[in-house]
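Every protein chain of the complex appears in place save one, which is left out.
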Amino acid sequence: MFTITTWGESHGAGVGVVVDGCPPLLPITAEEIQAELDRRRPGQSDIVTPRNEADAVEILSGVFEGKTTGAPIAMLVRNADQRPGAYDEMREKFRPSHADFAYQAKYGARDHRGGGRSSARETIGRVAAGAIAKKLLSAKGVEIRAFVARVQDLAIPETVLSEMPFPSPAQIEASAVRCPHAATAEAMIERIKEVRAAGDSVGGVIRCRVHGVPAGLGEPVFDRLEADLAKAMLSLPASKGFEIGSGFAGTLLKGSEHNDAWISQDGKPRTATNRSGGVQGGISNGEEIFFNVAFKPTATIMLPQKTVDARGAQTELTGRGRHDPCVLPRAVPIVESMAALVLVDHWMRQNAQCGTFQL
Amino acid sequence: MFTITTWGESHGAGVGVVVDGCPPLLPITAEEIQAELDRRRPGQSDIVTPRNEADAVEILSGVFEGKTTGAPIAMLVRNADQRPGAYDEMREKFRPSHADFAYQAKYGARDHRGGGRSSARETIGRVAAGAIAKKLLSAKGVEIRAFVARVQDLAIPETVLSEMPFPSPAQIEASAVRCPHAATAEAMIERIKEVRAAGDSVGGVIRCRVHGVPAGLGEPVFDRLEADLAKAMLSLPASKGFEIGSGFAGTLLKGSEHNDAWISQDGKPRTATNRSGGVQGGISNGEEIFFNVAFKPTATIMLPQKTVDARGAQTELTGRGRHDPCVLPRAVPIVESMAALVLVDHWMRQNAQCGTFQL
Amino acid sequence: MFTITTWGESHGAGVGVVVDGCPPLLPITAEEIQAELDRRRPGQSDIVTPRNEADAVEILSGVFEGKTTGAPIAMLVRNADQRPGAYDEMREKFRPSHADFAYQAKYGARDHRGGGRSSARETIGRVAAGAIAKKLLSAKGVEIRAFVARVQDLAIPETVLSEMPFPSPAQIEASAVRCPHAATAEAMIERIKEVRAAGDSVGGVIRCRVHGVPAGLGEPVFDRLEADLAKAMLSLPASKGFEIGSGFAGTLLKGSEHNDAWISQDGKPRTATNRSGGVQGGISNGEEIFFNVAFKPTATIMLPQKTVDARGAQTELTGRGRHDPCVLPRAVPIVESMAALVLVDHWMRQNAQCGTFQL
Partner (left out) sequence: MFTITTWGESHGAGVGVVVDGCPPLLPITAEEIQAELDRRRPGQSDIVTPRNEADAVEILSGVFEGKTTGAPIAMLVRNADQRPGAYDEMREKFRPSHADFAYQAKYGARDHRGGGRSSARETIGRVAAGAIAKKLLSAKGVEIRAFVARVQDLAIPETVLSEMPFPSPAQIEASAVRCPHAATAEAMIERIKEVRAAGDSVGGVIRCRVHGVPAGLGEPVFDRLEADLAKAMLSLPASKGFEIGSGFAGTLLKGSEHNDAWISQDGKPRTATNRSGGVQGGISNGEEIFFNVAFKPTATIMLPQKTVDARGAQTELTGRGRHDPCVLPRAVPIVESMAALVLVDHWMRQNAQCGTFQL
């Protein structure tokens, strides 16, 4: 129902998004959207890519006198700091663990400059749309907080993580790495600087927590809430895994240890624990929704690697261009945005089926 | 393009599926579909639920003189061994870690008998459709093998798992638990019998491997191949996590350790390693596709649990009915079916966009 | 949002439908659905096909204790009076103005028995689903009435038609031809009997009127309400045209003659005339929605016709089997059903976008 269409390449004219199905009468400004884009933009700190992009957004349609009209909202970000020449070598050589070869095999052509369509600049559109979705959810009392829970082996201690109160935006933004646990954040930043200095890269895990989702969102079979969240997260560049609630670790428990007992709180059913992660049978149960997303180490590294060229000959390639040694800090607002888009969509679906005809 | 619509409840008239968009001229018989259904049916071994269901399938449409016509294929399985009376208590009480409460919150009503629509009997339709998808893929040389890689903490040793040749159907079906590593399978079966005797349950991990997928399947942004696989797997009852290729473990590596170098083999690019899991940038790269799916311990256990009733009062519930102490053995064909459905759909999409107009 | 999936062939095991997205808690019985099916079933009068089909419907899922649960509703009608042998000649010869050749060209195969999938028996599923949609709309005060306005050149006089009060079901069902103007109905029935006696057939126009639709349903661009109605009507077998409001005749007027002036009625805007047909800019405006659908004369006639066989040789074919000399009487409930399905879907969409987040 709430759909987004993104377009654009890393080194083309720009990138953008069209948001279709947005509820009318939502007050929204370019500044609010810009604030979210600033959280994912390059050059925001000394542990991310130095590509110099303001990523300034223009709202082209769908907003009139400060409010949404219900018409499609088109948003445009022009590319500024393009250095396509930096990619000449990639025209002929497939970068390891990048999409170059797969695109070539699929389409018989590709825009090689900075990965073209496969560049993470595509996610600008998602974050711009996500800013609108987050504002809609906020009007319903729903808050979404993603943060970096682990970089390589440096993790927020499990006991801290499981007991952590719902973090504030300020706590997350307090460190450049967007980890709300200060000691861990410091170590993570150190590690990222080390691997960057070595021309290498690291990955890790982002946790996302969502407060305030009422029971009843999600479809029971194919479009389960966790299925759509999983799809949304695995659609992000560099993501390799998703787990909700107890996830992979929960498979080590017995049913008697794993089940969330129901307790009565003010006459309403609540779960004593939350290994379900806020979703049961594909449908939200009113508890906190939380999930983890695994991001692999950035594929672009400044070290020589074996590869093959377009003619099939063995060759070597050393990364150039400007890249993130670790994508996680900038992926935090993207994860939040995708979660918001999924939730708004499911909220609309739920209201369409169960709220239209009062029977 | 290749879509399925399932319907049915655990203790209603039956369950079924409509397959839309199936290519014409595929030879298919009810027996071939039945063979896959027999792999997921209850009562097939002494470690699964004893519910006595033949799950006999009837093809109602779309097949004429032994071949598909291109019209929708409807398939019906009547429910036989219904004991709705066994579920009277569930009418009033929400089972822990089941969908009962979420359904009630969403719809304001539910068929409480055996979980109604939330029952895993819904997956019969998926397996029936998957049998058709697997046959289509087989005509292209694609084979899909899922198997149980871990039950609770009992796992195929990592070195065995990573070096294991592509298993044959016979190797997988050799044990009731569908683990192709005999020693591990034996321990798994022992464990499942133990927890069943204790009225408890266990979960674990299924690995799925796919051979023969050509480079080029998958869409670059939202409908990445791994995103649609993740959605398909998280849409399964009891699944809590998905990881492709190196997955969560891969986040512990540096980029220089993780990247899949390109090597030239017979003049064609191949990867030296396969941490990508056969997908790069959302698109298959011609290597083996493999992924893991986490399944939680069965929620129904034969032990007393705390719960709440429909009026919000605290109460207790002890599982009844007939249930699997471990869903993984029967989930194996379901995982294969969902993978097949995703692949057929993406193959059609790829051919639609890149094969229709020869430019 | 409210989607239907139909399946089945004329001379296969049966035909059916799955309704997805139905609101929960709607009281519905097989008898209510049967009542609508009886309006389209063969053998209901002496001016329709004598094929002897009770078209008895079985609800297989989605209804529990007399009410919808929100789960998919599967409905099945077994074929009874099959005479596939009557169609042996069609295996080799393409019937003029039928789908035989087009199916063969598309799929490379076809079930030739009675047209297979192209048979109007497919519309059973639409009428069964439409019965549910009509009941939902009825709860909102919306009533849909289709009737036969013209058979060949025999039409309800234009002045009568334009001034006619909203007809009751009884007025429409009063004649076998479902024309609420008695004199015209009598002439129509006479004509249909004449052409049947001559082995020939006739077509005509069905008008559909809808009362009680509130302003605001319909999407502004591609999914305009009239666009979706047009698609729904042109998806019916034998339909060749659609016009809403003033339609083709309105193109003869000047803007000053055609425009619907706004008048204030009880402080609310109403139109003085209704040449818009209740839809403006793709969106309902609260006035009566009305449209016409053209149905061609039945393609099957009992006269010798020139045709070609599967090998491309010229030959001749004389219709056999049991057919309607005029499809319109039985198409009336189908038109109503399709209109109801479109309206329910748009109502849900409207509520999803504009009713979920109260801003």
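The first chain written gets the first letter, and so on, giving A, B and C; residue counts start at 1 in each chain.
Just so it is clear, a contact is a pair of C-beta atoms (placed from the backbone, for glycine too) under 8 Å apart; a residue touches a chain by one contact, two chains touch by 3 or more.
Quick caveat, the model's predicted, so the values are computed rather than measured.
Asker: Which of C:Pro50, C:Gly141 or C:Pro220 touches the chain that is not shown?
Answerer: C:Pro220
Asker: For the chain left off this view, which of A:Pro50, A:Gly108, A:Gly141 or A:Gly312 is in contact with it?
Answerer: Within the whole complex, the residue contacting the unshown chain is A:Gly108.
Asker: Using the touch rule from the top, list residues of chain A that touch the missing partner.
Answerer: Residues 5-9, 12-16, 18, 20, 24-25, 58-62, 64, 67, 69-74, 76, 106-111, 116-117 of chain A touch the chain absent from view.
Asker: Which parts of chain C face the unshown chain closely enough to count as touching?
Answerer: Touching the chain left out of view, chain C contributes residues 6, 94, 96-99, 101-103, 105-108, 117-118, 122, 150, 152-153, 195, 200-205, 214-218, 220-224, 226-235, 237, 240-248, 250-264, 267-269, 271-272, 275-277, 279-286, 292, 294-301, 303, 305-308, 312-314, 350, 354.
Asker: For chain B, which positions touch the chain that isn't shown here?
Answerer: Per the touch rule, chain B residues meeting the hidden chain are 1, 21-27, 70-71, 136, 139-140, 220, 347-349, 351-357, 359.
Simple rule for what comes next: only the chains that are shown with their structure count from here on.
Asker: Could you tell me which chain's Cα centre is nearest to the average position of every protein Cα atom shown?
Answerer: Ranked by how close its C-alpha centre lies to the overall one, first comes B.
Asker: If you average the CA atoms of chain B and of chain C, how many Å lie between those two points?
Answerer: Whole-Å distance between the two chain centres: 39.
Asker: Once you find the CA centre of chain A and the CA centre of chain B, what distance in Å lies between them?
Answerer: One centre to the other, that is 26 Å.
Asker: Please compute the C-alpha centroid of chain A, do the same for chain C, then give the distance between them in whole Å.
Answerer: 46
Asker: Which residues does chain C have that touch at least 2 chains other than itself?
Answerer: Those would be 24-25, 70-71.
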